[in-house]
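This report concerns only the one structure given below.
Every protein chain of the complex appears in place save one, which is left out.
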Amino acid sequence: MESGQRMTDGRKRWLWLVGAAVWLGLPWLVFGNNYVLSTLILIGLYALVSTGMTLLMGYAGQISLGQAAFYGIGAYTSAYLTAHAGWSAWLALAAGAALAALVALVVGIPVFRLREHYLALATLGFGVIMFTFFKEWKGITGGLNGFFGIPPIRIAGIPLQSDLPFYYLVSLFVLAGVWFARNIVRSRVGRALRAIHGSEVAASSLGVNITKYKLQMFMLSAVYASAAGSLYAHYVTFINPDLFGIVPSIYFLIMVVIGGTGSVWGGLVGAAVYVCLGEWLKAVVPLLLPNAGGEFEIVFFGLLLVVMLIYMPNGLTGVAAKGWRRLWKASWRQQKQTAAVDSHQARSIGGERG
Amino acid sequence: MEAWSQFVQLLFSGLTVGSIYALVALGFVITYSVTGILNLAQGDFAMLGALLCMTFVNSGMPFALAIGLSIAAVMAIGALFERLAIQPARRSSVAVLIIITIGVSFVFRGLALLVWGTDPYALRPFSGHEALHLFGAVIQWQSIWAVIISVISFLALHLFLNRTSIGKAVTACVINPFAARLMGINIRKMSLGAMAVSAGLGALAGIVIAPISGASYDMGMMIGLKAFIAAVVGGLTNAPAAIAGAFLVGLLESFAEGYLSSGYKEAISFGLLLLVLFFMPNGLFAKMTGKRV
Amino acid sequence: MLVLRNVHVHHGHLHVLKGIDLHVGEGEIVAIVGANGAGKSTLLGTIAGVYTPTEGEMVFEGEPLPCGKVEDIVDKGICLVPERRQIFDGLSVKDNLLLGAYRRQRRDRQDVKRDYERVLELFPKLQTMLDRPGGLLSGGEQQMLAIARGLMARPKLLLLDEPSLGLAPLVVKEVMGMLKPLGDQFHTTMILVEQNVRAALQTADYAYVLERGAMALHGKAAELLNDERVAEAYLGAARRR
Amino acid sequence: MLLEVERLSKSFGGVQAVQDVSFGVAQGEMVAVIGPNGAGKTTLFNAISGIFPPTGGFVRFQGVVTNGKKPHELAMLGMTRTFQNLQLFSDMTVAENVMVGFHPRLTGGIFSAGFRLPRAAKEEQTAREEALSRLAQVGLAHLAAEKAGTLPYGMQRLVEIARAAVSRPSLILLDEPMAGLNPQESRRLVDVLLVMREQGFTFLFVEHDMETVMAIADRIVVLDYGKKIAEGAPEEIVRHPDVIKAYLGEETV
Partner (left out) sequence: QSPASGGGEGELKIGAIFSASGGAAPLGKPEMETVKMLVKQWNEQGGIEGKTIKLIAYDDKSNQNEAVLSTKKLIEQDKVTAIIGGTISGNSLAMIPQIEKAGIPYISLAASKQIVNPDDGSSRPWTFKTAQGDDIVIQKLLSFLKEKGWTKVAWLNVANAYGTSGHDEFVRYAPQYGVQAVAEEEFEATVDDAKAMLTRVKKANPQAVIVWGTAQESAVVTKNIRQLGIEAPIVESHGIGTKGFIDLAGEAANGVWFPAGRILVADQLPDSDPQKETLLAYKRDFEKAYGYEPTTFGGHAWDAFHLLANAIKEGGTDKEKIRSALENTKKFIGISGVFHMSTDDHTGLDADSLVMVQIQDGKFVLAE
């Protein structure tokens, strides 16, 4: 078993390298096509949000229906502080993250006293309330007319105005985000969170401070979302409250679920599939039905979503993990299985039959 | 006098809206109590019901027949939905099932857009256009219909769940599906029936509201969301509480809008709801859940 | 009444039951004993339709059982009192009991009522907590409720998975003692899986010893009680006293 | 006294589940709680371990009054437990289940974990080793990589015991540890518990299997209808007429 573990670790490291190479090389493959690059950037931004949510849902077991609110907090904090208060975008990003974490803390303390669907409801309510603020707090957010003229982010004084450098910047954030999430999952904290999933009483009786960990994950996911929001604001330079309402929150939820919450990669995979599916349908549907508008895309999107989840209830990463195990571990697993059976079924009488 | 009539007006506004939420919320409760699924396409049943009914009426069908037919059609759609989308995914997690229902609601909405386009449609009220004047407030007959229908539906459902053996079996299904099967309860049939009935209730809600606010392809989302809130506030498995929740949401909205600010109305009513939940973390109408270690 | 021939069951990759032959006669109480993980619960689950055998046949009253279809099997008169009790947490004790008779509730309302009273006589403890949600009962109370609920189905064949688990010694004695008369009274055949081997063998007519997914031994319960191998493996020190 | 229970009461609405119960457990002792079904044993455990606050009386653990403390705080102080209705983390492997038990001994938070500080890695290593050795003690080391939920009932009990013991708490509460084990297996577990006791563990346990109780208990507390009806050495208890009447029945042992 030990050797099996090591083997897969080795393979995984190798996979990481290949992945990193693809990631870095992708822009050159698409040869400066800014459309593809912006698609990738958008995937990256969504991935950041949904990675945080994956931690929250998959490991802390909490469904959030209001994540876009944190995305919005990041975006508006950055927008306001850079455009009106003249802050540097980096500082503004950090401030947004801190604010999001603070809000998550304040909201989380009472909210995490709630259970199950009440929690989903509370996050939904939080989303609605934040949306109202974005909408009505016109002095700061520009209200429904939107907030435009957000300055770009700068590195060493150079504004990142084109897609290529922004792509790398976002990638860096995503990789760091996934890496951080992965480390947490594989630690004492991650284990405790999964334990909460299994049985809250038991986890708590073993010394796991349930509220603390849930709250920490909530705050962490808020930070992820807020960072993504800040980056978005500097990238598109125009934001409006509709981007941060309930519907986007639901889209984030969809991404997390198609990606699967069993792996920290779920967020990235889900975001990629979600965006690509939409773009692909945009290209394919008109070929099938020349006169169709977007409604067909919506219908197909809905159908695909349903079919996908029926056949892959653990999301794409779940399927990938399964396939991976089948492919690489089949023989090893089988050996282990038979051993397990033999040892489970303790022999007492018919020892000679063994 | 002024204040009094405003109060009555707000009260009735709240009751009208609340009764619509209530009908849809009942659908949530039924589906949830049998299958454990939060069906976020519930609001779209209302949309389908309203638009179908409108189409039938416009094709010259008698009003009552059109209502019956559209409810039946939506029930069939609900049953189909259960068979094709829910049944195959029975074992999935809550989040996955929620997203499946969202996917289905996309499909419903997209198809409705194709069939009926973006225009809002009108449906005639059940009984005349005149309004009732009460304590200086104006109340439409349709609002009274809405309240009556939701109360009747609720009573029927309540009796069914609490007074019949099938009702108990329905509850058993979600508490412990494994044990329910061991008792010989056919979970699949129950779940099919539940979805059909909730779809029917949703359709009814749509037909009741259409004369008041019109019907269009995207009306389901908002109704669904509000009803979801009502159902959760009521505890999800508890029909009377869901009804109370629905009226509470309706009234909160109405009073927040009337006395405070319409822009902040949603935030205010949500805020109040959350505040209440924080003090009663298990819902407003918590019953003993029967869980211990 | 029930005959199993060469039944195999898998849990995923795991080959749990490896060719089970079992014969249960009308009105008998058959005990199945075996170590942890031998596959006892799996065997009962398979008969009840929870698991589907990958091979082999099961015949009940001369007809093949509809494998894997719990509802149909319940209709044939087979009822499982499962491991871990599986109480309906949120429903009252009374509702739990009545749901046990779900399948015949509409057919013979009077009978159900009579059974309900009789079952409560057997477990007087339950009588005092009829309106309490089942999930709030103590472990032993839940166990009583599970057995009682099984009896409410008035099955032809009752499958009991570790019915004595968590019951106080006095109650174990009572429960075990009443199985036989109960079977006679209701014309119920029973399969009894027990860790309390001694009690099981004392109660049963016939017994099987299940080991690692196969039947290692079987015979008249009374004979097995005196069998050296069984004594050594399952009764051990208890026999010394 | 490691644990002192004083006039502890707990009622649920109208149900008086535990009423004015007092007793103590000394360091290194093995104390059994017995009583008929529904006597209040599990409720007593729940109140002691902080699952819910008692409605009357108090509990002192290591000299500290624990009323109002949460289970995780008590676990940090050195009190863990197992459950009558098994509460395994069924989607996690057996080893991971036990590693969760080691939680109080570790210190890493989300930052040290997230940034993968060397300290966190070292702690993980220790946790794994401890878990495996504890599993070996209950005889389940070979199943470390299995999903806990697929284990047969009896073995799940053993996992719970290993999980409760791995952090070396000063007191472990066991709620019916033998349920689901056959006589031979229970005897094996008895041996394990006795070894642990040698290693300095203190146990308070509920058990219906009188053979086990007689074999390992130093002292027995008997509850009936929430009240303590007897307390004493095993030999006294089995002869106590009230206990025989309420719990054991005539002609036992």
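Which chain is which? They are A, B, C and D, in the order written, and residues in each are numbered from 1.
Just so it is clear, contacts are C-beta pairs under 8 Å (C-beta built on N, C-alpha and C of every residue); 3 or more make two chains touch, one makes a residue touch a chain.
Model, not experiment: these values are computed from the prediction.
Here the chain not displayed is in touch, across the complete complex, with A, B. For the chain left out of this panel, the touching residue among B:9, B:171 or B:237 is B:9.
Interface with the hidden chain, as seen from chain B, comprises residues 2, 5-6, 9-10, 12-14, 16-17, 20, 110, 113, 117-122, 129, 131, 138, 140, 143, 209, 212-214, 216, 218-219, 221-222, 253-255, 257-258, 261-263, 265-266. Listed by residue number, the positions of chain A touching the unshown chain are 33-36, 38-39, 42, 135, 143-146, 148-149, 161, 236-238, 240, 242-243, 278-279, 282, 291, 293-295, 297-298.
By definition in this document, only the chains that are shown with their structure count from here on.
Contacts with at least two other chains are made by residues 201, 340, 344, 346, 348 of chain A.
Each of the following residues of chain B touches two or more other chains: 293.
Note for the complex: chain A touches chain D at residues 1, 180-181, 183-184, 186-192, 194-195, 197-199, 201-210, 216, 220, 336, 339-340, 343-344, 346, 348. Listing the residues of chain C that touch chain D in their complex gives 11, 14, 33, 35-38, 41, 83-84, 125, 132, 136-141, 143-144, 162, 165-173, 195-198, 233-238, 241.
The part of chain D that touches chain A in the complex is made up of residues 49, 51, 70-72, 74-76, 80-81, 83, 87-92, 96-97, 99-101, 103-104, 106, 108-110, 113-116, 120, 123-124, 127, 142-146, 151-152, 155, 163-164, 167, 184-185.
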